[in-house]
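As you look at this complex, bear in mind that one protein chain is not there, while each of the others sits in place.
By letter and in written order, the chains are A and B; residue numbering begins at 1 in each of them.
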Amino acid sequence: MSPLFRSRLLWVLIAAVVVIAAAPQLLPPYQVVVLNTVGIFALVTLGIVLLTGVGGMTSFGQAAFVGISAYATAYLATTAELPAALAWLGGNPWGGLLAGVVLTLIVATVLGGVTLKLSGHYLPLGTIAWGISLYYLFGTLDLLGGFTGITGIPPLHLFGIAFDSSPALFVLIWGIVLLGVVATLNLLDSRQGRAIRALNGGQLMAESMGVNTFRTKMVAFLVAATLAALAGWLYAYTQRFVAPTPFSLQAGIEYMFMALIGGASLVWGAIIGAGAVVYLKEALQDVLPHLLGKGGNYEAMVFGLLVIVLMQKMPLGIAGALARRVTALRPHRGAATTQIAQAAPLARRPAPAPAESILEARGVTRRFGGLVANHDLSFSVKAGEILAVIGPNGAGKSTLFNQLSCVDTPTSGEIFFRGHKINGRSARDMAGAGLARTFQHVKLLPTMSVLENVAIGAHLRGRKGVFSSILRLDRSEEAQLLKEAEQQLIRVGLGAHLNAEAGSLALGQQRILEIARALCADPCLLLLDEPAAGLRLKEKEGLSQLLSKLRGQGIAVVLVEHDMDFVMGLADRVMVMDFGEKIAEGLPDEVQANPVVLEAYLGGAE
Amino acid sequence: MSAKRLMLSVVFGMACLTSAQAQVKVGVVTSSTGPVALVGIPQKNTVALLPTTAGGQTIEYISLDDGSDPSAAVSAFRKLISEDKVDAIIGPSGTASAVAALGFAAEAGVPMLAPVGSTAVILPMDDKKKWVFKTTQNDEIVSAALVRQMVKDGVKTVGFVGPTDPFGDNWLKVSSADAQKSGIKIVATERFQRQDTSFTAQGLKILSSRPDAVLIAAPGSSSVMPQTTLYDLGYRGKYYQTHGAALADYLRLGGKKVEGTTVAGSIMLVMDQASDSNPSKKVAAEYMGAYEKKYGSKPATFGANVYDAGLLLEQVIPVALKAGAPGTPAFRAALRDALEQVKNLPGAQGIYNLSPTDHSGFDERGIELLTVKNGQWAPLN
Partner (left out) sequence: MNAQIALLLGQDGVINGAIYALLALSILLVFSVTRVLLIPLGEFVSFAALTMAAMQAGKPALLGFLLVALSLAGLVMDLIDATRGGARRLRIGMLAMPAYVGVVTALSLALPLKDLGMALQALMTIALVLPLGPLLYRVLFQPIAGASALVLLIVAIAAHVALVSVGLLIFGPEGARTEPFSDSVFMLGEAVIQSQTLWVIGLSLLLIVLLYLFFERNLYGKALRATAVDRLGAQLMGISPELAGKVSFGLAAFISGLSGVLIAPITTIYFDSGFVISLKGFVGAIIGGLASYPVAALGAVALGLVEAFSTFYASSYKEVIVFTLLLPVLLWRSLAQKGVEDEK
């Protein structure tokens, strides 16, 4: 039996198809109408799950994207005045779909280009702003029927089938929702998907692993916009009219409610959330007049309060709360084990010549205002050599490390990597060139599996993009990447924890995980920021052996450390820093005997 | 609220829904929240005053709020039609919602009585719109009356002010056409939003084009700010307001700055001065009395549109009962047919004369041109 048929997902899908085909025949007609609405909302919300719940970008602009597509569809379906060049778009639903999606993507590209580089709260506020401005644009353009909108959209005909009744539309809408869910699940379970998941709290790390975070944000944003555009097309043919109100900021906010109520971090949360909100409103409308009297309008008030209470009690949403209790509901990712086992190894970078100069610093100085954090530092590391940088707290080690890893740029002086000057280049560029690093404060994605965390390190060794992942054309490459991650994990001694959540590892193990992740990039230089901190003796010995082995394979290692014993037994050379300056450099024994060093460490400058 | 309590309330709610099994069911969809709440709330309140029996049958009203959202209005219609199996629907409050919903009412063969101003819901008459009846004066009639008065007042140029919503859209269209026919030039068109904190910029624009008069077409109290701002900026030309302004709040908010404005109102505003021969006077007095007794305040004219819809149904239900029992397509179709035959029915807003081609049926008798004198409404002539 092929692995496909053993997949739990497949059975879920078959069940879903059966349910979708049968439901409209079994349900009362009005329930079909309501579920159609739920389906369209779920499609939009799915985009928010990807964008906000997974990618960490809060957007209230989804409703506006639905509107662009719905208006494009409605306009093309009703107008008789298209210029000849565009006439082929008019009068058929495919033209509307094409125009809707393309127009939405154009607008999304512009808006995304402007706002996605920004951090934090600019994005939600920016999306609120354009949400409002697009709403008024819909209402103001005479072409689009002003605030009254466009009516008289003919029923949808595709492949000779009329989708003119709720049951017919039900099959279409939920069929598309199902495809959307599968596509999103596929996307998230891929090289691109890991990058998207890394956006939420791991951007600095992802950049250092060679992920273009801006591009990745754009990918998530455009996929979400595409889902919204599909929903808009369906909306136009379901409601058979469009007016500005359903695409207003209020609607954008409502979609966000759906995502959060359902559980924004899980794909199923979109459907649960859309259903919960729609049915909650139905229930409130039916029940409240009986409880609180027919005079007032308490629906919005009660709805708002319920959202608040829900968020206070279940910040992860309904799906999140369920998944916490039922393991089966949590996402399972990764290629099948058999595939991984059979995967061919990834191509490797040509190894540097023995004793080639890998990293060289010449007179590196870094000032912060009046403070000189690094002063005139010069040193070099060759292939197959371990250089340790030590020094008391505040010596400027971290500043130096940041410059070496291209997170920061020297005020003056030069840094060369394999003979090329790298001042001012981005951390991402350097990852591609063969520089890999770990972090002083461990940066990993705690809810992602150990294996997947490590696979991010191999990001640049894969090529497959969004479409391949959605269509699952990336499986052999994915298996290769995961195999690489698995092997690196086995190599560093974490082979027993492949599928554990990374956040569940002990701190020392997390540090080792970071090394495995760095190794996945097939580096020629490894920058390690306090790798031994928090490790037990046994683990330190293991790490020491690992690094020696790497040295033997021609990798250059720079490690910044506190732990003298660890460094002394391992490093080829040691550089000692104090007050931003190099006070000594040499063989470990020499340095240990150096009176200046003893003064710095024991003299108690701290 | 715990899940259990929610469940309890749902069950309780269902029990209440099914307990009152009426024979004729009428759905009501109003915008009692959201931006059009001003229009929708008096309409929703009026539901409690509608006739409860007709032709020996009790009438049950099922009232839903669409939150001023056309999608929600459509959902409400579909719910009323397929869940509650209503025989007729009164509503919705907004033009965009009504236009969106009428297709679904027509498809199900449910007559719809729309309390909206725009004739877009009944014209041009077609297979769908034949199910729609409009219980307000057409904007065209109100506009024509106002423009005739402008001609009488010697107005040659006019500035148009309307909100950025369907109400403003339709009035701009209708009044521009009327003005053009009468040789009046619209020299400035300014739009605003109800929630705007200032009308100064638009006011200055109007001022700089120096029109003889300004026509402000806005629903409810939003009709006030443009006028007071223009007054403050020193504009002393003539002011015309539509039936949208015909509310007590207009006088309250406008104060002395709206003195002398010409307003197209209804008899409800000048009950004392109206002649007893006007058949609407009695109906309007009954409605206003009942409303004030129940809610402690006078109703806005928007509420009367729903009241009139109730009167129309009360009139035609006995006729339709001959064709079939409530809840059957035959009964609903007969309701529709009977509505087209209504002649000389006095409503609170005017006198209804419906026909297969005219589903609004108001003539100008429903319109009273009013002016503001000493902070009170007064007939213009």
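Everything below uses one rule, namely that a residue touches a chain if its C-beta (ideal position, glycine included) is under 8 Å from a C-beta of that chain, and two chains touch if they have at least 3 such contacts.
These numbers were taken from a predicted model, which means no experiment stands behind them.
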Hidden partner chain, touching residue among A:Ile106, A:Leu143, A:Leu204 or A:Leu291: A:Leu204
Among A:Val19, A:Ile106, A:Leu179 or A:Leu305, the residue in touch with the chain that has been omitted: A:Leu305
Which of A:Pro29, A:Pro124 or A:Gly586 contacts the chain that the document leaves out: A:Pro124
Hidden partner chain, residues of chain A it touches: 52, 56, 58, 111, 114-115, 117-122, 124-126, 128-130, 132-133, 136-137, 140, 201-204, 207, 213, 253, 256-257, 260, 264, 296-301, 303-305, 307-308, 311-312, 315, 407, 426
Residue numbers in chain B that touch the chain omitted from display: 33-35, 37-38, 40-41, 164, 190-198, 200-202, 204-205, 208, 220-222, 224-225, 232-234, 249, 252-253
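Everything below uses one rule, namely that only the chains that are shown with their structure count from here on.
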Rounded Å distance between chain A and chain B, as computed from the means of their C-alpha atoms: 51
Complex interface listing, chain B residues touching chain A: 1, 6, 9-10, 12-14, 16-17, 32-33, 37, 41, 44-45, 47-48, 63-65, 67-71, 74-75, 78-79, 82-83, 95-96, 99-100, 103, 118, 120, 164-166, 168-170
Residues of chain A that touch chain B when the two form their complex: 28-30, 33-34, 37, 136, 139-140, 146-149, 151, 239-241, 243, 245-246, 282-283, 285-287, 289-291, 294-295, 297, 299-300, 306, 309
